[in-house]
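Report on the following structure.
Missing here is one protein chain; the remaining ones are kept as they sit in the complex.
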Amino acid sequence: MKKKTQKLLGLVMAAAVAASMLAGCSRKLSGTVATDGSTSMEKVIGALGEAFMEQNDGVTFTYNPTGSSPGIQAVQEGSCDIGLSSRALKEDEKNSGLTETILALDGIAVIVHPDNPISDLDVDTIARLYTGEITNWKDVGGNDAPVVLIGREAGSGTREGFESITDTKEKCQYRQELTSTGNVITAVAQNPDAIGYASLASLDDSVRALTVGGVAPSEETVKDGSYAIQRPFVLVTKTDAKLSEAAQAFFDFATSADAAPLISKAGAVAAN
Amino acid sequence: MGKHQRFIEKLIHGIFLLLGLVTVGCVLLITVYLILSGIPAIRQIGLLDFLLGDTWESTAKEPSFGILPFILTSVYGTAGAILFGVPVGFFTAVYLAKLAPAKVKSVVESAVSLLAGIPSVVYGLVGMLVLVPGIRALFHVPDGASLLAAMIVLSVMILPSIIKVSVTALEAVPKEYEDASLALGATPIETYFKVSAPAAKSGVAAAVVLGVGRAIGEAMAVMMVSGNVPNMPALFQSVRFLTTAVASEMAYSGGLQRQALFSIALVLFLFIMLINAALNFFLKRDKEG
Partner (left out) sequence: MNTTISSGRRFYIGLMKGLMVLSAALTCGLALFLIGFVLCKGVPSLTWELVSTKPSYLNDTIGILPDILNTVYIIVATLLIVLPLGVGAAIYLTEYAASKRLVAVIEYAAETLSGIPSIIFGLVGMLVFANTFGKCLLAGALTLVIMNLPTVMRTAQESLKTVPTSLREGAFGLGAGKWRVVRTVVLPGCVDGIITGCILSAGRIMGESAALLFTAGFAHALNGFFSGLGSPGATLTVALYLYANEPRPGAKEASFAIAAILMLLTLAINFAAVLVGRYFKKRSAL
């Protein structure tokens, strides 16, 4: 009798396991999630994608680091599921049937060589430096040396963000226009008189971030808005088209509270 | 030969003919695509404004698309690379072809092939980390990323092709020429420079032209050391080349800007075609002479 109940119990348990496995299988996601866009979002989106793939091993996640505008274009053309933009969408982009979802906020750090004695500038002074109104560090309390302006190429989301906040659009007198965040950091690290701007998420020890108007760039100051030079990281989707199941799952995951620690580990500030 | 076999022979002949024509097809394909995608922007901007305009502000509210700075930078940069690269390459070639002991020759030649095999990105990387700060320190300029840095990188990059082609040309000089000169009392060195080198001049000219082509077409290495700002060229100024103009904005571009980048590529292509024609001229003369 005892044996029989044991057998029965075993059978029931096996059935339960099988059922749960079946259920698990039917819920298992498959397919691909293609993202395309901002190079500044590489770290954030890379971490999210990797974590997402670890949770759903039937899904392939791809990220093409092309730049904000091409990413937006790619969503429109339907060549990717989710576009990544490191600037807010423009009016005409929204009108053309795209929706933006703010994923995170990113501070744009103003960086100098570690040997530069300057440690604080306000937004107005930064603008005057970049427009060429001030050309020598001694005018802002530094060494007697020419200011070397390093920036990004036209079309970069970081440049767009920096120039619109400092109100220096089309007026910057760049000495170098480099094509990636890494190159800007390298160039500034090589030149004691250089000043540059780069995503806060990407900084390393080879350069020093200035405080802007007395506020140091950090997760807190970006989140509460006291650090002035910041921009959103945006997920771009089509307004009227439904995402594929896998893409929707990624979208939900990325904007969930679970993703927040990953985003902050990648150096940005989660919006949710 | 049976009818069947004759048909097969004809068919095979046809297949090989097709394969032979693939090359021609590729050149046509490239030409047609570049012209088709390059013309619209030139039409819209105006040929003269495009070629002779001195400001490039592709993303401004009222954009201007003048590529004179790029053209001049490419020309100056190439000239600078030739100015340094050709003498060094030529003398190295004479040394290798005529003077060097066999062991030394094989060592130097493998060094040259190695230079040729290094990816251009590596040249850019080393240039960025060594050359750019070096120029800044040496010339006391605010920043070392400049036309000069690009010239130096390019001159090193064209060395291998100049040396290889010149060595081949110098080694092809008939021994009788040199023997005659030596018999008349000229020393070996005088013979190499006054007899062998002039006899190989078409080949050396071809080497120079090849170097010009390599230099004007290089993108990745100069992008990392030249600062990349569309200024009119000056030695210590941050500059943008025809190639880097295309490479740096292509990823982000759209609309007229993108079309204008294709027009830049078309201009670059025309330069290359001219250089190819020159190269062909020298090579042909070499064959006939």
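List of remarks:
Every chain is named by a letter (A and B) in the order it is written, and numbering of its residues begins at 1.
Definition applied: contacts are C-beta pairs under 8 Å (C-beta built on N, C-alpha and C of every residue); 3 or more make two chains touch, one makes a residue touch a chain.
Only a predicted model underlies this, so the values are computations on that prediction, with no experimental measurement involved.
For the chain that does not appear, the touching partners among the shown chains are A, B.
Which of A:D92, A:D115, A:D144 or A:D204 touches the hidden chain is settled by the complete complex: it is A:D204.
Only one of the listed residues, A:S86, A:T125, A:T168 or A:T181, touches the absent chain: A:T181. For the options B:L52, B:A111 or B:A172, the residue in contact with the chain missing from this view is B:A111. Here the missing chain is touched by one residue of B:L159, B:V173 or B:A260, and it is B:L159.
From the set B:I71, B:V132, B:V173 or B:L279, the residue in touch with the chain omitted from the display is B:L279, counting the whole complex.
In the full complex, subunit A contacts the hidden chain through residues 42-43, 46-47, 49-51, 54, 60, 62-65, 79, 179-183, 185-186, 198-199, 202-204, 262, 266.
Where subunit B meets the missing chain, the touching residues are 1, 5, 8-9, 12-13, 15-17, 19-24, 26-27, 29-30, 33-34, 37, 87-92, 94-96, 99-100, 107-108, 110-115, 117-126, 130, 156, 159, 163, 185, 187, 189-190, 192-193, 210, 213, 216-220, 224, 243, 246-247, 250, 262, 265, 268-269, 272-273, 275-276, 279-280.
Here, only the chains that are shown with their structure count from here on.
Across the complex, subunit B meets subunit A through its residues 57-61, 128-129, 132-133, 136, 142-145, 223-224, 227-229, 238, 248-249, 251-254.
The residues of subunit A lying in touch with subunit B in their complex are 66-70, 73, 145-148, 153-156, 170, 174-179, 183, 186-187, 190-191, 193-194.
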